[in-house]
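For this view, one protein chain was removed and the others were kept in their places.
For chain A:
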């Protein structure tokens, strides 16, 4: 303890200088982006980054002149459906792996995990062929159906379910709860922290999809935000950088909300004890 309290002054200064530099490196691009989103494009083009002509015009323009609202709506719809589906299907499969006894349970679970070792990029061609054959190209389904469940989510929830004390299941058996009641009334609320974590993870994953939607969407009607941004930048020969920055800032907002809400829950739920 003494060591910490009486840390030498030069050492302390060095630590803080390092921390400040690292903070600047990490936050710098983000702050520059936010700043330029407030500047007129003319100033940006001239390299006049310290201009004081700040305004929200770029944001107004972004909403009026680009289909950003459409993109946001698409992404929100896709991400929400993906998240809900993942929560339902992953928790159900994890429940089966933990609470149901059936032949080949272990082998099946290992197979499940093995799919985690295949990178998504390796699955893109067969997935594309499948989606195309089903006639789903350029639809919401193309971007939702392949992500309805995830091996990672099942794995994560299984670990969480395994931590539940056996007595809860036994108590439920004595009350006469069936599997579905036990799943819905006890397992889900008991593991809500894990579910929120998985939900946040799934939502962000879906929100930040780029490669797959790029391959499967051709129109603004279904294009999610990340691809929309790229579209804005390539559509016009003269790039309105200020406005593009503004749209980028708008796109980040839902991500931040999810992270803040998630963090609040992680903190509040950590210390809950069912069992002494």
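What we mean here is this: a contact is a pair of C-beta atoms (placed from the backbone, for glycine too) under 8 Å apart; a residue touches a chain by one contact, two chains touch by 3 or more; residues count from 1.
Keep in mind that, in the parts below, contacts and distances are computed from a predicted model.
Chemist: Have a look at "Iron-sulfur cluster assembly scaffold protein NifU", "ATP synthase subunit c", "MaoC family dehydratase" or "Glycerol-3-phosphate ABC transporter, ATP-binding protein UgpC" and point out the UniProt protein name belonging to the hidden chain.
Modeler: Matching "Iron-sulfur cluster assembly scaffold protein NifU", "ATP synthase subunit c", "MaoC family dehydratase" or "Glycerol-3-phosphate ABC transporter, ATP-binding protein UgpC" to the record, the invisible chain is "Glycerol-3-phosphate ABC transporter, ATP-binding protein UgpC".
Chemist: Looking beyond the chains shown, say which of A:168, A:215 or A:252 touches the absent one.
Modeler: Among A:168, A:215 or A:252, only A:168 touches the chain that is not shown.
Chemist: Over the whole complex, note the residues of chain A touching the chain we left out.
Modeler: Touching the missing chain: residues 165, 167-168, 170-171, 173-177, 181, 186, 189-190, 192, 271-276.
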